[in-house]
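Dumping the structure here so I can ask a few things about it.
One chain of protein is taken out of this complex; the other chains stay put.
So that you can tell them apart, the chains are marked A and B in the order they are listed, and the count of residues begins at 1 in each.
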Amino acid sequence: MKSVLGDRRAIAILLGPALVVYTLVMLVPVVWSFGYTFVSGNPLEGFRFAGLSNFSRLVDDPDVHAALLFTLKYAVIMTIGQVVIGYTLALFYVFVLRRSSTLVRTLVFFPVVVPTVAVALLYQKIFQSAPRDGIVNELLVNVGLDRVDWLGSGTTAFIVIVVMDIWRSVGFYGVLIYAGLIDIPDDIIESARIDGARGWSLFRRIVLPLSLPILLSSIIFSINGTIKVFDSVLALTNGGPGSSNTPLTLYMYRTAFAYSDYGYGATIALLLTIMCFIVTLFIFRSARRDITT
Amino acid sequence: MLLDTEAQAPAPGRAPARPGRRPGAARRSVRRLLVALAIAALLVVEVYPLFWMFINSLKSSNEFLNTPSWSLPVDYRWDNYTAAWETGQLATTIRNSVVATLPSLFFIIVLGVAAGFTLEVMVWKGRNTVLLTILAGIMVPGQMILLPLFTIYFELHLTGSLWPLIITYTGHGLPLTVFMMATYFRAIPREIFEASTIDGAGMIRSFRSIGFPMVRNAVLTVALVQFFLIWNDLLFAITFANRRDLNTIQAGLLNFSGQYGSLDYGPLFAAICITIGGILVLYLALNQRIIQGLAAGAVKG
């Protein structure tokens, strides 16, 4: 029977087209892009061989340091925010709302599917301070606080980015973790209750340990997404004010298209790719250890 | 399915009513009040901004500038919607988004399901290597393939059409699709396919008549995941289709805000409302499916 499952003609026909497209759109460009890291210039002016100078520039470039720092800071804060708030939301769905949680889940999930640019423009207006106040400043003024030029300074703009992206994605993590929580067998929890576990101790001794796998999945997914952050920052602040909130993705984009240096842009993209691989592999390894021991 | 929950929901928190314990009615109603407050807070945070935008999409610029932004419009300016529709060329951007998304989805599904089947059900040498190579693609950020693709499309004279987007979306969407489909096929015992070939049918036929129908639900799930990834893409859209008449919804909105944003609040809000409204209709029709799909895509991705 193996011969039927190993029918070469069938394999070629079923897999061939996908493999061709994947090779042309992903593999070839990745290798090509790697080749770009050894040149400088752009198609308009032509390319010059640059040896390893792009890499040494990468190491010294203060903008890369700033972008890297932003990317890491954002990824860590967002991952913590998404997973912690998502987990809280999931606990709320499962233990408080129970069967009636469908409607709430549906409403809270909706922003996940809204186009990022639309959300970003909405948030620009919500946090606006000039020429008129948005609703957030109106609220602050009404409760007697000072208005804030939210998008005008690096720190407050960062807060807006984080608030917006949490708002946008938390419904997703709520559902994701919810799906893991409801898989915890009912009788385990019942028997713990009979043993007298309530509230915090029930959570700490039973629920938390049993939901570790889904938490790890969430963390992997969150880091992988947040490290590639692009759309929301571009549309909300365009990396600003100044270059204070520029992630690597956006710096790469600018380097290639605004400063027309393909070689250096590709080098930044390579750094980003390596980061994605390292993070994923690292988490996979530690996850496997955690689950098996 | 991951989230077919209503039927099996164990509702682990349900405390059996215990007669004789004192907490009683007072405590329960406090608890109920707290829950209601929590739900209200959650809904205000998640839903109010959308409502806020809607009421402001109906105000004139003057009214927006001079009255509190939470007040209802004095004068309902529905013509903001006409203005947004025309100046933002929304008809064009919506058409472009549809024209870029649907063929991509079709190719992703056709190629991805077949590839998932071959890589999971069929037995051949090098299978694992190919699978891993494709899976590695999940981690590659769009920026890594952006510049070569840009050059390739230019050299092939593909620019000036939506083909660069369709091709890129197809290739970039394949890894996740193949991975998800392979996972679904893993759950189907190989014997089913072997049995089906006893009467001499080839693997291709057994894929078509057995494999594909068995994962039909999964295909819808995968299609929804890919739909939202493609529909909401910005990076490729602004790079490969940044000529005004090729803009997708996302890119069009970005340009719209630059062109009219600081002056015309009403039409800008209206354009956002239209964009969100379209998605809302789809979401209301398919929300449980979408939620399941995206969550499944994440767990497996």
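Just so we're on the same page, a contact is a pair of C-beta atoms (placed from the backbone, for glycine too) under 8 Å apart; a residue touches a chain by one contact, two chains touch by 3 or more.
The definition used in the following text is that contacts and distances are computed from a predicted model.
Undergrad: The chain that is not shown, which UniProt protein name from "Extracellular solute-binding protein", "Glutathione-dependent formaldehyde dehydrogenase", "RNA polymerase sigma-70 factor, ECF subfamily" or "Cation acetate symporter" does it carry?
TA: The missing chain's protein name, per its UniProt entry, is "Extracellular solute-binding protein".
Undergrad: Of the residues B:F150, B:F179 or B:F269, I need the one that contacts the missing chain.
TA: Spelled out, the listed residue whose C-beta touches the missing chain is B:F150.
Undergrad: Given the contact definition stated above, which residue among A:G152, A:P185 or A:P209 touches the chain not shown here?
TA: Counting the whole complex, the residue in contact with the absent chain is A:G152.
Undergrad: One chain is left out of this view; which of A:L5, A:V21 or A:V104 touches it in the full complex?
TA: In the complete complex, the chain left out is touched by residue A:V21.
Undergrad: In the complete complex, the non-displayed chain touches which residues of subunit B?
TA: 107, 110-111, 114, 150-151, 153-154, 156-161, 163, 166-167, 170, 200-202, 204-205, 207-209, 238-240, 242-244, 255, 258-259, 262-263
Undergrad: Pick out the residues on subunit A that sit against the missing chain.
TA: 13-14, 16-17, 20-21, 42-45, 57, 62, 128-131, 149-154, 238-244, 254-255, 257-260
Definition applied: only the chains that are shown with their structure count from here on.
Undergrad: Cα centroid separation between subunit A and subunit B, in whole Å?
TA: For subunit A versus subunit B, the centre distance works out to 15 Å.
Undergrad: Spell out the part of subunit B that touches subunit A in their complex, as residue ranges.
TA: Touch residues, subunit B against subunit A: 2-3, 5-6, 8-15, 35, 38-39, 42-43, 45-47, 49-50, 52-53, 56, 64-65, 68-70, 107, 110-112, 114-115, 117-119, 121-124, 130, 133-134, 136-137, 139-149, 151-152, 154, 167-168, 170-172, 174-175, 178, 190, 193-194, 197, 202-204, 207, 228, 231-232, 234-235, 239, 249-251, 253-254, 257, 261, 265, 268-269, 272, 275-276, 279-280, 282-283, 287-288, 290-291, 294-295, 298-299, 301.
Undergrad: Give every residue of subunit A touching subunit B within the complex, in rising order.
TA: 1-2, 4-11, 13-15, 17-19, 21-22, 24-30, 32-33, 36, 43, 89, 92, 94-99, 102, 104-118, 121-126, 131-135, 138, 167, 171-172, 175-176, 179, 181-182, 184-186, 189-190, 193, 214, 217-218, 221, 224, 228, 230-231, 234-235, 249, 252-253, 256-257, 262, 265-266, 268-270, 272-273, 276-277, 280
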